[in-house]
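Here the complex is missing one protein chain, while the rest keep their positions.
Right, chain A next:
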Amino acid sequence: MAPALCVNCKTERALIKRPKNHAKLCKTCFITIFEDEVHHTITSSQLFHRGEKVAIGASGGKDSTVLASVLKTLNERHDYGLDLVLLSIDEGIKGYRDDSLETVKRNAVQYDMPLTVVGYDELYGWTMDQVVETIGKKGNCTYCGVFRRQALDRGAKMLSIKHVVTGHNADDVAETVLMNLLRGDLARLSRSTSIVTGDNRSEVKRSKPLKYSYEKEIVLYAHHKKLDYFSTECIYSPEAFRGSARSLIKQLERVRPTAILDIVRSGEDMARLVPGESPSSCACKGQKTSPMVSGEDDIGGCGSQNGRTSGNEMAAMDKQLRENEAHEGLEVDVAMAMSESKKTGAKKQKELPIRSGNGTSKNAPRQVRGNCSRCGYMSSQEICQACMLLEGLNKNRAQIQI
């Protein structure tokens, strides 16, 4: 087979076939285009502002390593004026995190960025090893996930940083969209598609600049730029449900590589139909995400609406949905479902208000952002999820199911 030439420079041999459009690119053009696209996402979504201090959530894995490398490159190339630092979380799992933390330490030297490591032990008084010792392997991912989410924010707060970026890629977002679709959790589906989470009222803003980058291209970028990353799998049980969603996505990608970005875009479009949730796609038109954006706002960009007509149908459906009072019940928080299920002993599934608008949904209070009465961390409940889990752990009777 005669080697194909790069469609961009037309001189070098093509080494990469892009999943999103089948374009064949040489190494140099691929690296440039990959970086340009992340730059486009950053500028069109107005992700950063000059002088901003930004913490990169760094695990030593491919995604966060590529994110750190690309952000450093773009910050210098386009003079973003960002102050970039690495923030790592040590869950306290012996034989798992040690090697990846070593990788992050090397990254800190390679990218000349200061590194801070925060441990679950110092934040919560529990390492994951101790959690598993107490509750067993089943359900430990819930604890780890809840703790990690807060740990990055708390770590950022300790450093007086108001913006954390994570390496979530298009495959991750597609996977989450699918999972939430399969769980019937539209409210969370909507939030998971946003490139920015947290708003002006929350103390730490989160964003995912690689949201439109294929995992395949992230791995190839790391390979061709010879980046130093570490691959590992948590020694405690993997999340079976996420694993199934992941396999499905990868199989779909084999058959139709565009499927991944298509799912991301479908997720964004579905998010627009969820009342009260903030729509967010690559905001090419410079829209800022705000929590109560009305459904008719044009959030087109990066293809989510390109090529579509006026969208009358969508607007009409949207209007109808908003008029439907039942929407109040759509916003369900895990913690709320948890406390409900604790009372009734029922599983969360049964507590979820059904879309047809029943009594419960009218009684359900709308989420009001406040602070946890114990730790002061931002929470829509009296007591935040982490404190609830900790209470259970501390009483050594952690039977809370999510």
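Keep in mind that, in the parts below, a residue touches a chain if its C-beta (ideal position, glycine included) is under 8 Å from a C-beta of that chain, and two chains touch if they have at least 3 such contacts; residues count from 1.
Note that in this section contacts and distances are computed from a predicted model.
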item: Absent chain [UniProt protein name; select from "Exoribonuclease phosphorolytic domain-containing protein", "Bacterial surface antigen (D15) domain-containing protein", "Ubiquitin-related modifier 1" or "Metaxin"]; value: "Ubiquitin-related modifier 1"
item: Touching the absent chain when the full complex is considered, from A:S45, A:S69 or A:S100; value: A:S100
item: Hidden partner chain, touching residue among A:V70, A:L152, A:L189 or A:L220; value: A:L220
item: Of A:R191, A:R246 or A:R265, the one touching the omitted chain in the full complex; value: A:R246
item: Full-complex contact with the absent chain, from A:T43, A:T232, A:T258 or A:N371; value: A:T232
item: Touching residues (missing chain, whole complex) on chain A; value: 1, 3-4, 13-17, 24, 27, 59-65, 100, 167, 171, 215-216, 218-220, 223-224, 229-234, 246-247, 250-251, 253-254
